[in-house]
Structures are given as C-alpha cells and as structure tokens.
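Right, one structure below, let's go through it.
Excluded from the complex is one protein chain; the other protein chains are retained at their positions.
Every chain is named by a letter (A and B) in the order it is written, and numbering of its residues begins at 1.
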Amino acid sequence: MMLAPSVIEELRRAVGKEFVIDSSNDLRIFERDASIEGCAPDAVVLPANVAEVSAVIKIASKNRIPVVARGAGTGLSGGAVTIRGGIALQVTRMRRILEIDPVAQTALVEPGVVNQELSLVAATHKLFYAPDPSSQKACTIGGNAAENSGGPHCLYYGVTTNHVLGMEVVLADGSVHWVGGDAPDRVGLDLCGVLVGSEGTLCAITKVKVRLLRTPPSVATLLAAFPTIEAASQAVSAVIGHGIVPAALEMMDSVTVGAVEAHYHAGYPTDAGAVLLVEVDGIAESTLELMTAIRKVLADHHGYAMREAQSPAERDLLWAGRKGAIGALGRIKPNYYLHDGVVPRSRLPQILSAVGEIGVHYKLPVANVFHAGDGNLHPNILFDLRDREVLPQVESAGEEMLRAVVELGGALSGEHGIGLEKSAFMPWVFSEDDLDAMKLVKHALDAHGIMNPGKIFPDPERKMPHLAGRTGLAIEAKWW
Amino acid sequence: MTTQPFARLNDDDLATCVHCGLCLDACPTFRQTGLETESPRGRIYLMTQWKRGGLPFTEDQARHIDLCLGCRTCEAVCPSGVPYGRIIEAGRSEVEHIRRPTPKRWLARTALRQLLAKPRRLRTAGAVTRAAQKVGLTSLVRSGRQLPALRPRFQPPAGGIAPAIGPRKHRVAFLVGCVMPILYPQSHEAAVKLLQLAGCEVWFPRAERCCGALLAHNGDLDGAERLRDVNMQVYRDSNFEALIVDSAGCGAHLKDFYPELEGRVKDLSEWLVDVGLPTPAGEVTMRVTYQDACHLAHAQRIKKQPRDLIRSIPGVELVEMRHPDICCGAAGLYSTLEPAMSARILQEKLDDVLSTRAEVVVTGNPGCQMQLESGLRSRGSTMRVEHVAELVVRAFLH
Partner (left out) sequence: MVVRKPRGSRPRAAEKPATADELARRLHEAAEAGMAVFPVGGGRSVEMGDPAARDGLELHTGTLDRVLEHSQADMVVSVEAGITLEALQALLSKSGQFLPLDPFNSPGHTIGGLLASGWTGPLRLRYGSARDFLIGIRVALPDGRLASAGGRVVKNVSGYDLMKLHYGAMGTLGVIVAASFKVFPKPLHDATVSFEHESMNEVWSAADRALGSPMAPAAVEVFSSGRVIARFLGSPDATKRTVADLGWANVDSAVWTEHSKSAPARWARIAVPRHQLRPVLERLGPEQSWWASAGTGIANWTVDGGADEVRNVRAAAAAAGGSLVIMAGPSDFRRDAGAWGTPPATLHLMRRLRTAFDPNEVINPGRFVV
C-alpha cells in the first residue's frame, strides 16, 4: 500500500520535510527489528515532540493508516515491524532526559532515551534505573515501556512496569494524556499499568517517568560451574528456597560458555555442563552473609570452580560474557532464533531436556542462556539464514519449544513480548473469552485498529504455524 | 578487475550481522539522525541487499555509505564480532567504482593519491597549504575553523637513528608518516623522546611512505595496496622489534592491512605501557580529559593504556567525559567531505568535552586533534588539545 501523495504532504507539514522518508529503497532498510520477519513501512516519520506525534497520529487516524512506534528496533518479537505497512513512527529524535529529581528519585525522559544513557546520568546522583535488558546499550526507554522489558536484575528489582510511575501517551485519535503519576495511589483505573507492555497496540509513548533506586553500596558477583544443567537448575531452586532472592541469577549452558569464553576470555569454565552467575547487593555485611550462604547451597548441589569477582573490572568482565552471550553465539552460526518462554522454576530441568531433544530432532544446535531465577528461558536456535531450507525447520523447532513451555504450565514470553512471532500461539494459553476481554481494552482505546495492527492477537489473515492450531491448554483448563 | 557486482563485499562478513541493533547508539550518525539508514546495522543491511540483489544500487542510497565516519565504534560494541571496518572499506570501494564521482570527491581522491604517493610533494609547509586547497580543506577555514599554526616540519635525526637514553633495551622502527610530521611535529618529538627514555633505539626508515590509511578509508583500496607494497619492501627484511605508530588511524590501518607485520605494529601508548617508562621526575599539575581516538579505541581496542600513561604522571587529574569513545566528527577527510554532519557531531562532542572543565583534552590522532582544536576555538574556549605523548613528556622535561 502506497500512501497517497497528499498524505505524505500532510506528514511533511506536520514534522518537517526532511523528517519524512518515503523513498521505497530506504524504507526497505526499516523493514526489520531484531527478530526475523520483516515488512517495509510506507513512510518513516521522525517527530520531534509530542505535538508532532499527535499531529502524525491524527493524520493516520483520519486516513486509517497503521502506526507503529519504533525506538532502536532491538525488539525480539517483531513489535516494531510494520507488518501491514503504514507509518513507522520513529521516536529516536526524542532523546532528551528532561529531568532527574534526586530527592524524589525519579527521572522524566523522552521515549528515545537509551536505557544505558539514563543509567549513566543517574549514576552521577548515585542512583540507577533497575531494568537492564541485555540490549541496554541501544534499546530505548519508550520501547522498554511498550514491551515491559526485563533483564537479569529484574529477579529482585522487578520488570519495567514496576518502575514506570507515569507516561505521557498519544492515543489512536491523536489525543494526548498523562497516565499514572508520582503519588503512590491514584484515583481511578490504572491506565498506566495496562498501557505499559501493550506493545504499541494502544498508544504511542511520548514521555516516561521512571523510578530510580539508590545504588547499593556493595555488590558481590559469583560464577559457579556445575556438571550438568539439571544440577545447576536444582541449585537455582535451592538458593531461592533458602529464602535468598539474589539481585540476579543467570544460567548458561556448555554451548554458550564455549562461545562466550572464545570471545571474552572471562575465565568461564569450559568443561562445565552449565554455569551460574549469581549477584547479590546491599550493604557489605549483607552481601558477605548472603554470598557465604549461596556458596554453601551451590556447593551442596555439585557447584564447583566458584569464582567471586574481586574488582569492579572483574565483575564487568563476568557480566560482559553474559550480556554479550547471544552475540557471541554468532561464532557458531550467523543467525539465531530466540524465544523467551517462562516456566515455573522447578520445571527447568524438564524444559531444558525437552529443548535439547527438539534441537537434536531438528538437527539444529541450541544454546541456552537465560534468567534462571525467574525460569525465563532463552533457547537460541542457531542457523544460517542464507540456507533457505533451514528457516521452516527453525521456526518449527521454536514452536515446539514454546509448546513444551506451555505444557509445563509456563508463559509464552517473559520479557520480549508477543508481537508478531507469538501471536498465533496465544490460544495455547488464553481461551477465547480471555482474549475477548483483552480485545475490549483494544477496542475501547483504538476503535479502528490503527495502532500496531497484527500484533499480540492471533491474526486470521496470516498463515498459521503448524502447531498453532492446537488449543486446549488455555489457563482455565490447566489450573484455575 | 572483476565483473561480478560487489565482489569486494564478502558475503560471509555480511552474514555475521544478526541484526540485533546493539551498535545503533554507538554510531555517531545514528545518534544525530535517529535513522536506521544512518546506522551500522542499516548500512550492513543495505550492502547485504546490494550484494544479494535485494536492492538496486542507487546514488541516493550510496549517501548512507558516504555518511559513515568509519569510526568503528560499532565494531567494538558488536557482540557478534562483525568486521565492520572491513565491510565498510569494501563497500566504499564498490561505491567509488560504480558511481560517477562528484567533482569534490574526484578532486579529493586524485589529490590524495598524488600527494601521498610521493613524500617530497608534502615536504614544505607551502605544499600543505596547496594540499589543503586541493582537497578542499579550505572549507574548514570558511566554517570558522583553521589548520593548526604551522611549525617547522619534524626531522628525523641524522643517520636515521635516535639512540636509547640509558642502556639500550629495544630496537624499534618509527612511522613518520605523511600528515603528522607537518601538522604536529611536536607530537612526534615527544613520542621519540619517550621511546628513548624507555630504553628504545628508534629507527626512522628512509624509504618509508605514507601507510595508505587515508586512501583505504576513502574507498581507494588499490592506491592503498600500492603504498603497502612500497612500504613492505622497507620493512620486510629489517630488524626491529616493533613498528611504533603515534597516529591512531595509521596504527589501525597497519594492523589490519599489513598482515606481514602481524603483532609488530604497536601504538605508542600500547608499547610504552608494555616496556615501561622510568619514574617521572617532575609533576604536572593539570586537569585533563581524554578523547579516545576511534582508530585507537575501536579499531585497535586500546583504551586503557593511554589512560594508564596519563594517570602515571604525578599531579595530573584525569576527568572522564560522559562519552569519551564517541567520534569527534573528524574521521580523516570526513570533516571536509561531509562538513554538515561532521559539525553536528563535533558540537555534541564539544558539549561533552567542555563539561569536564579540563585545561587540556588529550587524544592520540592528528585528525581528532585538528577537529577539537578548531571546535574549541570556535566556541571561544581556552582549552588546549595535546597528543598523549606531549602531555606525558612534560613530566620528564624538568
């Protein structure tokens, strides 16, 4: 669908000529995010402020053109992909940190502010912003809020929604609203709560007010090896069963450790079946006590080669291995397909063995690197996109893994979002009535369906993946 | 000569990009424009489409390749190890082969080739001025910036050897290069002095030419190969432990483009930290900040050593800016060829530099030095710019 020249002209008037891209060749460059599927927008529009965002959405609304907000395009579920064409609303020009209030411990930022940039600035006040997705060097706070992003430290601190106090949003009719606020309780429905994580299907975000936390005075980071994934999984449950919720509790399997060690030389034990990275923070007495207790629990569960970071530089190195793990897998194959299903923590051994079997069945290497404390998997199916034959195999393997997650009582996504890639699987966990209730919200706020269409809800127009037709595991059948 | 389109672009290199986007905010042009098309990921995607026939080559889209600074900050943050430097040089080279050059680009390339191929053409200060005019460097003057005040050209000692001070522990070769001896002779002098203090006998190969970095970075890989052949004849059979380079762009090029020298090319700071300097006698009371030269920090991954050297001087206080490893917008000829984008990047850099309230901003590359000097002057700042060697040598001049 091409946009009418008059629409392009209107958009140019709204944001300025040079901030509308409509050359078809250039639009192709915007067709993907960090997931696999792509589709080019009909125009890329770069507003500078909320008034321009509102003007653009009004034009879209009048002409019934899809609007898909886009930050850095680091999302892993296709949230920023313009699958029905339309306008890619690129918010990357809106990247000012408007205010940091060290007394109230809040920050007000524009949506294009990069997650790590906020942390850098907050650090000058001895504060930090807790959600730390692995893409934090590039991903934007607007995107984080839209997707309700997580990260390793969300085990203790909670995910994005627990840190967003309020937002300025533009709805599908172009109207501008403040939702949420600084006060702990507010009168009325929690619009902010439902808009965070709505994946751009209800609103465009133009400002975000977030909570900042005091930087803990002491941090301790421990790397421990385990002979098998099962042993490491049991150790994870045991740590938490002991009443300790670490700041982060991450697992990497042997495939990942091999790739990471080759790239970062962080001293990860390459003979291990799995490696855990455990971090606690607080005052010095607390980290010392907790780490001593954790070491004991890990040792009781066959942990060995335990190594505690002795300096901030060593801690950074240990984390560099974890945060760069997915990229380092590029050493094995140039592409990865990554789901982020969540299982109840106690089911980790079962799901990991199921994931392994699926990999073997499809003859595809699989590397696991994930937030073990949350039960939030990240099985990376490794392949080479240039091999055209392999892609359907990869997608099938991914589906089967997600299916296994659901059969163990899990969820489709812990932090990446449903987006495009998992929308067809929603009936696995939600009944028609459940989905209808969610659609009530969608229709109440976006009657014409122009905001990020084709996401979250199963799309009858799209080809159904081969397992997607299966139902019967909806939450009600399983456990209510 | 190849007939296959985009033959220089290696498909395996392109395939290493997993499209994760972690490079985006490291890219100065993305930070300025917020556009995928002006990001490393976008450029790789574009070149991949060209290579695989997904998009036709157009001059409009070639602009995205032009706008890349080649700073390689993206390469340093890339978890997948994408060889972006190699990809963009190949891409540039293809672009230059395919499109009709603009008069400015044609002039720049021709002038560069002519000037850099024959060292005597660069021998006088007059030649520099002419060169500046030929390659369009005068546009710097028009935009309120200037070349540094010209000093007498750097002269290697007679006999081509500077002896070690104290017992001789190492024998090293020194890259005199093309631009440094004319624009920043004092950096070379300081560098040589430090090498001598570190017990190095410094050899200046007479027949050495420009390393070819400026040509390669601007898409003239053939010209760069010719210079490499000339230089390798000089280096191949000579006896030296290391080839010391005090200009980051040259160091990066030598490390990437001269496989025969593998492991022997060393940045000055890298080498000095390795072999050790004597304890300085003097104190330098000064607040300084450090600007990572892209070709040092990203292409060579050297960030720690220059800082270690700076911190080793008694009295010096090193204040980091927020983004010391983001490009200043100089990028070789970039500031000439893309003055508008270069100026935008420079302004952001100047804000960051000035916020440190340092007396001196220290760096390790002539291009950065020039760019920062003219920028600071245009802001009316008295902050000075020095090469790492110049700062460090002060501690030994008492």
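By our rule, contacts are C-beta pairs under 8 Å (C-beta built on N, C-alpha and C of every residue); 3 or more make two chains touch, one makes a residue touch a chain.
Since this is a predicted model, take the numbers as computed values, not measurements.
Every shown chain that the unseen chain touches in the whole complex is listed here: A.
Checked against the full complex, the candidates A:T161, A:N335 or A:N452 give a single residue touching the omitted chain, namely A:T161. What chain A contributes to its contact with the hidden chain is residues 103-104, 147-148, 150, 154, 158-159, 161-162, 171, 177-179, 181-194, 196-198, 214, 217, 237, 240-245, 282-283, 285-286, 288-290, 293, 342-346, 371, 374-376, 409-418, 422, 426, 429-431, 433-438, 440-445, 456, 475-476, 479-480.
Quick note on the criterion: only the chains that are shown with their structure count from here on.
Per the touch definition, chain A reaches chain B in the complex via residues 21, 23, 25-26, 28-30, 32-34, 44, 46, 72-74, 90-93, 95, 112, 114, 116-117, 120-121, 135, 137-139, 263, 323-331, 334-336, 384-386. Within the complex formed with chain A, the chain B residues making contact are 11, 15-26, 30, 34-37, 41-42, 45-46, 49, 54-56, 58, 60-61, 64, 77-82, 322.
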